[in-house]
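Notes follow the structure.
One protein chain is absent from this view; the other protein chains keep their places.
Chains: A and B, in written order; residue numbering restarts at 1 for each.
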Amino acid sequence: MSVLLVCAMILAAACGSAGSGTTGGSGASTGNGQAGGGGEETGPTGEPFKVGVLLPYSGVYAALGESMTNAMELYFESIGWQAGGRPIELIKEDTEANPEVGLRRVRKLVEQDEVDILTGVVSSGVLMSIRDYVDEAGVFLISSNAGAVPIATDRKSPYIWLVSYTNAQPPSALGAWWYENVAQEVFLTAPDYQAGYDSTGAFRETFEAAGGRVVGELFPPLGTTDYAPYLTQIREANPASIYAFFAGSDARNFILAYEQYGLKGQIPLAAAGFMFDETTLAAVGEAAVGHYHSMHWAYTLDNPVNRQFVPAYEERFGVKPDLYAVQAYDAAQLIAHILNELDGDISDDEAVRQVILNAQLDSPRGKLRFDPERHAVRQTFYILRVEKVGDDVTNVVVDSVEDWMWPPTE
Amino acid sequence: MTASRAAAGVATVAILALLPLVLGRYTISVLTEVYIFAVAALSLNLLLGYTGLVSMGHAAFFGGGAYVAAKIAREVTPLFWVVVPAALAAAGLLAAVIGYLALRTRGVTFLMLTLAFAQMLYALTFRWKDVTGGSDGYSGVPRPAGLGFTVDTTAFYWLALLVLVLVYLFMYRLVRSPFGYSLIGIRENEDRLRALGLPVTRYKLAAFVLSGVLAGLAGALFAYYNGFVSPHEVHWMLSADLLVMIVIGGVRSLIGPVLGSFVLVWLESVVSSYTDRWQTVMGVLFIVFVLAARGGLVGIASAVAQRWRQRAGMPTTAAGD
Partner (left out) sequence: MSPELLLTQALNGLAFAMLLFLVAAGLTLIFGLMDVLNLAHGSFFMLGAYLGLTFVRTLGNFWLALALVPPLVALLGLLVERFLLRRLYGRPGHLDQVLLTLGLLFIMADMVHWQWGAAIQSLHPPPGLDGTTVILGSSFPVYRLFVIGFGLALALVLWLLLDRTRWGAVIRAGVHDRQMVQHLGINIDAVYSGAFAFGCGLAALSGVVGAPIVGLYLGLDAEVLILALIVIVIGGLGSFAGSFLGSLLVGQADTFGRALLPEFSMFLSFGVMALVLLFRPGGLLGRGRL
């Protein structure tokens, strides 16, 4: 009887390898007939260039996975789904924003699908879990969101490049500006996990260096639904200003409670980016008006690339693009750029690195270039304030900090 | 074990051992994970299937073993012969403490207590960033050293398979020993055994600790295999996954949890390629098994085998290994 069972197992294993041999995750997308047709020449290789996309397509961050994929497809469509003489193919895998799952999926992409390059990764947890594997396997990873600080410092890899940001960049950019323009005292609050500590820590560094004083800090558990106890606590301390870092449902709950407990309009609130992105603004509406944050992109940013990107995205997908989409768009741009510069041949790792280091990307955020020390992009951070413009609640640029990198390189 | 059964077992293991020669690297790594979780599921089944204890906190021992193994491997020495015993000791200690406290209760209360302790450990793992890396997890765990050969994908596959076979054989002997029969007796009618003078709680504790140690072994392998451990390993959802494996595989057998591990990992890796609704598939499958196929896959296979034998006029035997 156990023989029967074993046969069943082997059969299933065989089916398994065959099944996942086709396409993984949420399916691959290639140029729909545009790849081959119309292209005058196919280069010396002409073999499909496989891009492994690691994004969360389920779970709390699924919306990000979707917008980021949209943006990549938008870019690749605009160049006819080919670069460097090779047709481009996306193979998507769902990380579920879970480190183990992410590791399993990256193994599949590298070992089974034999992708040429990797991109994506939303959560720092996944980035940290796959770092060793990617480094060992020698496959380049262009991170279009996750920016865990160790990946830019002591756990750098010659194969991992952050086209998004480092977790320390947005808050640190705001720190000195906040001291000079809004308040000399601040109360820090963020969820009780690594990213929360990183964010408040980075803000504190530049804020204190400018002369500011931190009067208190509070770290509610991640996933808190009810911020009432914390806000009443903070209100009690009566600080001159508050810096907060929350994302996703936490951000929404915090912002609404901030208004409900009478802090809105009384105590200025600063945040780093994601707390006031388009998605959260849609969920909280006017409760966010008057709050400040720093982000490396704003919907209303006025530069040629953004002026073209935003309507193109909206027309194609029917919703507003968000910061994550922009980053993914840039990742796609970088990948195409690498292919073009090297005529589709990325077998020489050093050559790829040189291309990345010399790249000057024209992003909807402005100009980007890579910091050789940090393996992350130096970029402009915009100081934004949420305002009501007509019927719309959106981010308005108030100031900017150029060519910013944190942790700084000397 | 009858001679034919033993032969079948050996043949099965031989076939599995030869698979790396035919199957691709990715499939082999998936199967390695199956084996690791099979060990964990087997350990839980010692409690559930054989002693009748429903524990929702098994992730504590799996994850606990994984973290200890990870930390020692990265910070002290990657030597297999140091890391694994340390992980086993840690898991055993944890199981002893939790078991001692939880086994003062029974039934649903016991379930709740095991859940509570596991979640407390989860909360601790999450908060104690300096030690565990917090929510970002703990990475950089090196490959096992000191085994006399470099442990690459194929070698790890064989290592995991070997551990699974050893654990399986150990459990096989255990459930047929006097100790094992006592456990089954406790499952069937605890009060009667108590009345007969058996130190029931002590036996339950022994089973609890033993199963915790084995779960810790699986955890240590997991840490080595992934090079990474996160609080997910200590979360009650992992305990729930192990339960699903056991029920689908077959709760009154040893091969059941192994099969169940296979099914669950297959569902997660393969079915998810075809549909985003694979969790619904898993849930439905699970419910179907609970309702109609309580013996799990093993039960179904047994029933089919029985019918086949009946039809062939052969003497029918009792089901199960």
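In this section, contacts are C-beta pairs under 8 Å (C-beta built on N, C-alpha and C of every residue); 3 or more make two chains touch, one makes a residue touch a chain.
Note that the coordinates shown come from a computational prediction; the quantities given were computed from them, not determined experimentally.
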The one of B:Val76, B:Leu101, B:Val131 or B:Val304 in touch with the missing chain is B:Leu101
Touching the hidden chain, out of A:Leu256, A:Val289 or A:Val397, is A:Leu256
Taking the full complex into account, find the residue in B:Ala17, B:Leu79 or B:Met120 that is in contact with the omitted chain.
B:Met120
Could you tell me which of A:Glu114, A:Glu136 or A:Asp226 touches the chain that is not displayed?
A:Asp226
Kindly note down the residues of chain A that lie in touch with the hidden chain.
58-63, 192, 218-221, 223-226, 228-230, 232-233, 235-236, 248-249, 252-253, 256, 260-262, 279, 283-284
Absent-chain interface residues of chain B come out as 48, 52, 54, 101, 104-109, 111-113, 115-117, 119-120, 123-124, 126-127, 237, 240, 243-244, 247, 276-277, 279-280, 282-284, 286-287, 290-291, 294
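By definition in this document, only the chains that are shown with their structure count from here on.
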Geometric centre distance via CA averages, chain B-chain A, whole Å
36
Chain B-facing residues of chain A, complex
1-6, 9-10, 12-17, 19-20, 22-26, 57-58, 94, 98-101, 103-104, 107-108, 111-112, 124-125, 128-129, 131-133, 148, 155, 192-195, 197, 222
If you look only at chain B, which of its residues touch chain A in the complex?
5, 8-9, 11-12, 15-16, 19, 23-27, 29-31, 33, 126-127, 129, 133-137, 139-140, 226-228, 230, 232-233, 255, 259, 262, 266, 268-270, 272-274, 276, 297-298, 301-302, 305, 321
